[in-house]
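Here you go, one structure.
Every protein chain except one is present and positioned as in the full complex.
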């Protein structure tokens, strides 16, 4: 670059610094508080560590004997606690608007991390049932272990069950990072706000979208390309969508939704219904409905 | 985390260890045999090494002179042989159910690896034809080299041709890991069991799903979002899908299937047919059919 | 592998070297010129570095004080300049067909890199508007910062605005690598040739395909699974698609296109139109049209 | 390890935990303060960053143009400031004995770091003179640049000039870590407390030891294996050496000390003296003395 | 390198392969056994892991609370056990001369590893006393913690106490690798065979050499450059030194040996003696001797 005139570079940098000063996006720290943004790679590392304790023996090499597994789980949980507390604290920084201070954010992060850790054994049991559902729901699955090891649906629901718990505890931005990690890896986009029952299975999964206020019952099965979305957004006086309104479907227990189906709005799909591939559905259907393309009720 | 009561952590770990003991997912080792699970990162590394010898000069830096390329290919093949044999052996561990032992698994892995290595030159020639098909099939492609370097369809078919060979040789789980790697990277989900002919091309590719028992002829072209899936699964007496039944389509030579088309069940799409975008097809069609949305025969 | 007969391996390697000699894919260097292929990981690193200066404080750790940010932006820009010039030069190698030489490729790379660097402040301002559009367009977005940090649509348009600038400057292959990186990460496949106006937003995004000759106006919003594609390709005398023809849609200002819509061919979607989910559209529609499934004009 | 009885391991771990509880070595944190130990690898990284700004262009790749070097130096200095402040704060933790608290340690670390940064330009000029002395003092040196790049003596004095500045500012343990890093790399062991004048040169250097209270003038030259040590330590009532007493030699300006010489105790070597190889010296000598083996005055 | 004639490179490689065939150095594997050499980097990693459990809190980041430290120590010990057993097994390969087989080497490695692990708590207590001796023996030491963190003498004796235990258990080559690691880092060269009592301290240390058959009592202190060596080697009929003869000094309790002293041959330095700097000693001296340069008895 020896021929790029140096004052040219200086002038470019000046224009960039000028532009960055005008951005109103970056969180502003209150007095005496340094903003530290969450680290996406650390969040992904935490998910990797959680996977290793949810499914012992599958994701990190350790000897699997009855006595020593406790050492490894305990040591990993301690690392998870330290790492997660730090990211949760930074999550609070991210949304900071002068209401907080470093001290109080640290205490909230500590408290929330503790609550999350106590939920881990229950999350673990939920995931075991998801694995069983994946094995039973896919004729190509050779063993439950294979679904833990390879199935994008299991990867995505693992991230979601963690992200949802943090979302429920009021942690900003971190749940979204965890959800987007699954989206990147699997093409399955589940908003952390979505409530999902037990024994949930998504097969193949690419293109699945599940919106923030979706509610899904037990034993539900989805295929690739299914959208559980919003039909329209009420706009505020400025023409911007109003945030926080229930606007996604309620899917009751034992529903199956085949590939490419699009279900929009705060409608209810009754228990035991089967929604066919590529169906476009914007009205509620009663339990045990069977809907296929061209036959929306 | 100094305020998290220590006995609280101990009690969480105890519940987790207890839960992990109840899991029936983890492979159980027979007497005198240590289970070592396959490593996904090593499988992905093996695919990277295979890419470097399939397309010499594209994926690792080496001098490309007529004499010295043999050194690099030979050295890489030796590394591939060592790495792959280890993963194949671990694949056998993964499905272990007391039928085997370490000695016999090692010998089987060695034997299968040798058979696989001897297939490599043929896989290489097949991939060359796939590259040619990609270049000829996409008006945006500037050179065959560009398709090797950037096209997700070439990435996915490379993984598939390797995974299918290992599937054919009876290797457990490893083919699935290789297939899911392509799924993660490209959004193209091809089951390792699918039989795919020569000069195959998938453009864009996100959302493509090709099921386990699919059979595809020569010179077939697919676009993003195409599903070659199962229509329904025969259930066993417990209501679970029966595994291993032919349940996906047969696509004959010279078929083109446009974006978003869904083709389900053990039907046949006759040679030379064109299936339009978003078509929903569940019956066989004769050769040279032209099917577009709203016109299923 | 001690039992694999050594001459067996030698013979496999010989067959592979033989095959690789027959490949016509690899760029051939002119006399006195060593071909060095672009490095995909370096291109991805350059995008990461560009993100860090486009959105200061979000993607790399540095203190965000008014005075010192200039040091960091300047140092990063210098690294970007060096790295990008090298990859651009290699891009020219990639398409080399004896017309060039090392000296002239280096000079062209230097010249193009300089032109690109001068465009960076403008790209930065465009991206700021895209962020604003994402925040305003998604009721689930809590802050503009969150969209920078987590939204696949922002990731994809950032890559695209860089790739398009390089495409416009005539750089071979590098733009495509940058576009495919976004495709891998987000499932959004935008060809670097597509012209896209300001305040562009893609929500969810998996499965979106935007073709090479697409033209998109200002304030356009897309959802997952939207295809802006070519309907058919004029073939040359050998039956191969003719390259470089305008074949993708023109989307005018203020259009919204919902999930799964497929818009094909060099048609125009008039300003302010709304295209419903899963719509299949192959004819132009006038401004302010509202198209939903089953109602193509 | 499947045959190691698990309770055997548990019992070993119990004994280890028990032992670690009895150690009185580990710093104890005051109430409400978490001890974080310094990181040796971070201290070494800081030295590497300092080298890159002391000798621009030698230790990290950047373009060396008059305008842009300021960006790189500034960005690196900002990184150094952040990293060093953190390690200095941890240094205070290391010696913590309930006198401090997190808040006050952070403020002290910030204050000391600022003072250190302001000393950097002067350290830089001192090092330039050391380089000149090395080039002029060694007939084998081909250029001053070579001594920066390869000479252990330059490496050691660079670490020392930094360590001494931090020692002077009262930073605990970090100076020692920096000194030991040079000791590990070069075999030259200079205590951070030693006061060393300008244009100092150590040739070869392995085995050189320079004690805590040593004072060295300008233009002094040492060879390998020279010891500037303490002769004996006054003991306290418990028979332990009393800490902090002046007990090492004073070496005046323009002295040369050849390989293997041992100079012990608070003696003075007068200006311009030459001490021969392997000399054993425990009494002061006047200026311009020439001492060789067997001729101690 | 395009101008290096390719057959020139081939011919060089042929000569190298030819040469390597004539080497008799490489261990030869018995039938059905693959030689795997020890990994020096893994041995160094094991030492790093051992340091982290010998001195909890100093060498790896973990929370230092009474309850959770057991998790970390236990998990680390399990990793150490796995890694060490593998290296010990490879150590046996290294000296293999057809007497063994894979099965028996694995069992021996397992047995020896178990014995070593049970010795760890005792090694830990010994090292605590060495730390205390270092703190008390050096007026410049500010705290025992500082000696753990920075003192080369503590680094070297830690490696030695581990290496000696493995040497005692008959492990080939691994002890030597561990000893040489300390030699590289500190310049202190202690042969793993040397027997060293409690509360041992080496100050500065560069150039210290302690031979294989040396015996050192309790509370001994050495300074830099001390050699405890062999005076001469009895030769066999071929003029080669006979291996395995006691040929290094015996140093009794409470001896201090100052810098640069050389003590050679199977002589005894009586308890409580002080050996001055640079002394050359080849005869035994009675307890409480005080020897200084020029006054060998």
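Order of writing sets the labels: A, B, C, D and E. Residues in every chain begin at 1.
Quick note on the criterion: contacts are C-beta pairs under 8 Å (C-beta built on N, C-alpha and C of every residue); 3 or more make two chains touch, one makes a residue touch a chain.
The model shown is predicted, which means the values in this text are computed figures rather than measured ones.
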item	value
Missing chain: touched chains present in the view	B, C, D, E
Contact partner of the left-out chain, one of D:185, D:245 or D:267	D:185
Touching residue (missing chain; options D:124, D:169, D:215 or D:267)	D:124
Selected from E:75, E:177 or E:256 as touching the chain missing from the view	E:177
In subunit B, positions touching the absent partner	62-63, 68, 70-79, 82
For subunit C, residues in touch with the removed chain	1-2, 6-7, 9-10, 13, 63, 65-68, 71
Chain not shown, touching residues in subunit E	1, 3-4, 8-10, 12-17, 19-21, 23-27, 35, 37-38, 40, 94-95, 172-173, 176-177, 180, 183-184, 187, 189, 191, 193, 206-207, 209, 211-212, 225, 227, 229-230, 233, 240-245, 247, 260, 262, 264, 278, 280
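The working rule: only the chains that are shown with their structure count from here on.
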item	value
Which listed pair, A-C, C-D or B-E, duplicates the contacts of A-B in over half of its pairs	A-C
Shared interface positions of subunit B, touching two or more other chains	1-2, 9-10, 13, 66, 187, 206-207, 225, 260, 278
Chain-level touch network, classified as line, ring, star, complete or other	other
